[in-house]
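The complex appears here minus one protein chain, its other protein chains still in place.
Then we have chain A:
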Amino acid sequence: MNDESTLRAGEKPSVYVSAVEGRTPTNIAPSVTEAGASASSRTAVAELVSNSLASRCLGTGAAVAALALPLVSSSTYVIQIAVDALIFVMLAVGLNIVVGYCGLLDLGYAAFFAIGAYTSGLLSTRFGWPLVATVPVVVIAAIIAGLLIGGPTLRLRSDYLAIVTLGFGEIIRITANNLDFTGGPNGLYGIPDFGDFGLRADIALYWITAVVVIAAVLFSSRLGRGRIGRAWRFVREDEDAAEAMGIHTYRVKFAAYIAGAVFGGIAGVLFAAHQTAISPPSFNFLWSALILMAVVLGGMASTPGVVVGALMISLLPELLRGAENWRYLIFGLLLIVVMVFRPQGLLPAHPGEPRRRGRRAREGTS
């Protein structure tokens, strides 16, 4: 790895190094635990603690704020757009697994969202299932759809994958539009909610959504930090190198794709419960593009970034409601401004992992 020629100009070696190190942590672990607390390592540790504490506190703070929102303002409008925003966050962190972690460009992500919404909508309106009972079926349906579409396409690379997923997104929407079973262009209506638990119905749904979405955000960020997360990042940076290092790239990409599909499907259930009526135009290409935009705008592979990006994409058009015809123009301009000044996203991901960096610093001094 020290040979400069193996690294192309502008690429960060840290990702390679950390991914390789991640496979053999035992080699350095003893030297870390036994190393004396020198001055520089102390600052490194302090930095590490404050970093992780800051992000943890921020995360906890955001979660508490999300849960406490109805106590601050319980107006129907605030709750309505807050649920919209949370569902969008769920979609964005789901797509982040596919695009951000693993680097697979998926332009048809709304398809999984549609599959989730339609599966739960059909089971609950046509067969009278309670909405909670539809969740396992939705997960299975999303996995099957992920297998069907991912099976052949994940062997493709970059542009080809984008084209196939784009087609898949349109196929699902147009199929829903043309089948009588799915209500055709009228869609499904009269979808029940999860129950009100003695609260106002929309607030009960808000809390359910908030809990599910917080869990999803946590889960996805933990996934990204684990062994599989490192493999994803390795595949994203250089698929050939990853394969050469012994990572089963096809299987790893499949895992990312299926995880994304399940996130999308569950977000679809929440959307169906929230809207009570779903129709094909709700799952058009614009949606896939907006979710992707949330991921890119926030910062690919960075969970806090993606959450902020998703909140921005879903709330800005609502907050600009007063501007009527101008609102999408202003919205577009704001997005361009953000991308000009923050090309890596609002809160870009750190290359490599902070813990590994700290360890390397200590290793150097010991």
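By our rule, a residue touches a chain if its C-beta (ideal position, glycine included) is under 8 Å from a C-beta of that chain, and two chains touch if they have at least 3 such contacts; residues count from 1.
Rule of thumb we're sticking to: contacts and distances are computed from a predicted model.
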item: Protein name as given in UniProt for the chain not displayed, "Transport permease protein", "Heme exporter protein A", "Branched-chain amino acid ABC transporter substrate-binding protein" or "Thioesterase domain-containing protein"; value: "Branched-chain amino acid ABC transporter substrate-binding protein"
item: Full-complex contact with the absent chain, from A:I143, A:A162 or A:A277; value: A:A277
item: Interface with the unshown chain - residue positions in chain A; value: 49, 53, 56-57, 60, 64, 67-68, 70-71, 74-81, 84, 177-178, 184-187, 189-190, 198-203, 274-279, 281-282, 317-318, 321, 324-325, 327-328
